[in-house]
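A single protein chain has been omitted; all remaining protein chains appear in their positions.
What follows is chain A.
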Amino acid sequence: MSQSERMIDIAGVHKTFVADHGTVTALEPVSITIKEGEFISIVGPSGCGKSTLLRLISGLDQASGGSIKLDVSGRKRPVGFVFQEPVLLPWKTIIDNVRFPLDTSGISRGQGDKTALDLIKMVGLAGFEKALPRQLSGGMRQRAAIARALSDDPPILLMDEPFSAVDLLTRDNLNDELLRIWQSTGKTILLVTHSVEEAAYLADRVMVMTARPGKLKCVHNVELLRPRGEETKLDPAYHALVAQLRRDLRTPAGEAH
């Protein structure tokens, strides 16, 4: 399988918007090239533009300048997006929610059901196909949201702090499952997070961003062995990276956050 070396090519992308008191820079020019199948974490404080960057890549917002190229050969929906909240349709069952992207692109019901059932099994929700979102826990709803994002098989998965609303234990589980899903599907994943531990544990590369104005400060390669698991969290190299990320994020000269 030939992999694209430039799955996501971001060149000088920046974003400003007009507020009451003048223009605000949400994101200073960012350039980075992401390979197919890479797992990228983006870590930074609130207001560093990490969610903005994700929205620009997804096409939800337009950049003020620069270019974003996706090597996806004209697909209608190149990216799957997982929001901070699950954003499921509360009147649809889990399987109907997962099948929703397929239903709205003219895939037959039978084919859609088959895909949706496979995905529901993959995210560990087998047996909850007919449940309504409100009947599930926060973590289970987020699993359903991941299944929906994957349902029409986009090559790129963008995740905007997907696990920030679930408890720590659930979060650890979801992280491991995400790694398993990533390994079995070969998606290119960009995951935005507040947590340096999560960023280091999951990614091939970690983009560190700082706030006011939002900019990309540095990118770290993560050399930790795959597959990762509990032993990774005991690895001194993991701790060194987490400590480094913390130092990177600390604002200079005691500037208040």
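Following the convention adopted for this analysis, a contact is a pair of C-beta atoms (placed from the backbone, for glycine too) under 8 Å apart; a residue touches a chain by one contact, two chains touch by 3 or more; residues count from 1.
Operating definition for what follows: contacts and distances are computed from a predicted model.
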Record-based protein name (UniProt) of the chain missing from this complex, from "CoA-substrate-specific enzyme activase, putative", "Protein containing YCII-related domain protein", "Phenylacetate-CoA oxygenase subunit PaaJ" or "ABC transporter permease": "ABC transporter permease"
Selected residue (touches chain absent from view) among A:41, A:58, A:115 or A:188: A:58
Selected from A:100, A:163, A:201 or A:238 as touching the chain missing from the view: A:100
Full-complex contact with the absent chain, from A:32, A:87 or A:224: A:87
Those residues of chain A which, in the complete complex, touch the missing chain: 58-60, 76-77, 79, 81, 83, 85, 87, 89-92, 100-101, 104-105, 132, 134
